[in-house]
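As you look at this complex, bear in mind that one protein chain is not there, while each of the others sits in place.
The block that comes next holds chain A.
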Amino acid sequence: MASKTKNNTIDAKKQLENIESQFEMFQILNEEGEVVNEAAMPELSDEQLQELMTRMVYTRILDQRSISLNRQGRLGFYAPTAGQEASQIASQFALEKEDFILPGYRDVPQIIWHGLPLTQAFLFSRGHFKGNQIPEGVNVISPQIIIGAQYVQAAGVALGMKKRGAQAVAVTYTGDGGSSQGDFYEGINFAGAYKAPAIFFVQNNRFAISTPVEKQTAAQTIAQKAVAAGIPGIQVDGMDPLAVYAVTLEARQRAVNGEGPTLIETMTYRYGPHTMAGDDPTRYRTSDLDNEWEKKDPLVRFRKFLEKKNLWTEEMENETIERAKEEIKIAIKEADDTPKQKVTDLMEIMYDEMPDNLKEQYEIYKEKESK
């Protein structure tokens, strides 16, 4: 039998409280669209504020249309984004064109606003490799399917930027579930050790498919995990576009100043299912919780904020909705018109130079596909 210890060498309560108390959620706009933190207000022109709202409204429409296109069988894999617009759109809004985004599978909006044509986003959804052929000059990679793998790659992109002396950052996204992965820790730890210019986002939407964040970790915040890697972290209201924008801008500034990476946890919620492949959120979430989060909606609060400043009208809203619908229609048409992908296409993109074993098989499939 183990002997009794004499002392409480570790004051567990105090130790954790000291950490947790540093990670109170940062907010600028409350649910009513009122500025609660004037000192932290980012310097954004009226036009920039309007552009940010336009992008969020556009993205909400894109989500609605994508869900309905999926139901009609006109899109494939799709992970709904409604609810996460402030986390996604306002963080990308703080980036520069030369910054490189490594997204998770729900992070298609960020790479669209970073330059990926909508048509390609639809081709990605349909499982066509042309969706992943990122145009030259667009600094993104296609969405990662393996949870957290993008985190270690972001450390590498960031180290490469540092070695090149580029004034740019690597930006990556995962979710609350992703923060349990080994790659999450390895990514923030590597970037910290090399003081590499990276921003690591965790969009904490409370559920990894069905598993609630309380079952994911004993940590009271995910932001505090930064401390163990020796890098700064912050928890931000992920339904507040101004707060997300402000902390991203600050993290970016630190990174390009050579001060290393930052971990940003955005507190958010996905209104829809995990993906459109049969997930039913009523199995693991109550409608009370849904309602609670819908009250925090980023579009609602930002609209209120802008309306008070006379920067947003119903007309502008409708114009954005109509433009989104029209552009989506055109992009879907372009996706429809893209030549069907062949097995021989896949063989051609496997290697720089096709090895003999594949060359033989290529001839067989060329014959098959010519019929």
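Here, contacts are C-beta pairs under 8 Å (C-beta built on N, C-alpha and C of every residue); 3 or more make two chains touch, one makes a residue touch a chain; residues count from 1.
Methods note: contacts and distances are computed from a predicted model.
When the listed names "Pyruvate dehydrogenase E1 component beta subunit", "3-isopropylmalate dehydratase large subunit", "Protein-export membrane protein SecF" or "ABC transporter ATP-binding protein" are checked against UniProt, the chain not shown comes out as "Pyruvate dehydrogenase E1 component beta subunit". When you scan A:Leu29, A:Ile111 or A:Ile141 for touch with the missing chain, the hit is A:Ile141. Remark: the omitted chain is touched by one listed residue; of A:Trp113, A:Tyr173, A:Phe190 or A:Trp293 this is A:Phe190.
Across A:Phe100, A:Phe122, A:Tyr173 or A:Tyr269, the residue that sits in touch with the chain not pictured is A:Phe100. Shown as candidates are A:Ala277, A:Leu346 or A:Ile364; the residue that touches the absent chain is A:Leu346.
For chain A, the residues touching the absent chain in the complete assembly are 100, 129-130, 132-134, 141-142, 146, 149, 151-161, 163-164, 170, 182-183, 186-187, 189-190, 193, 346, 348-353, 355-358.
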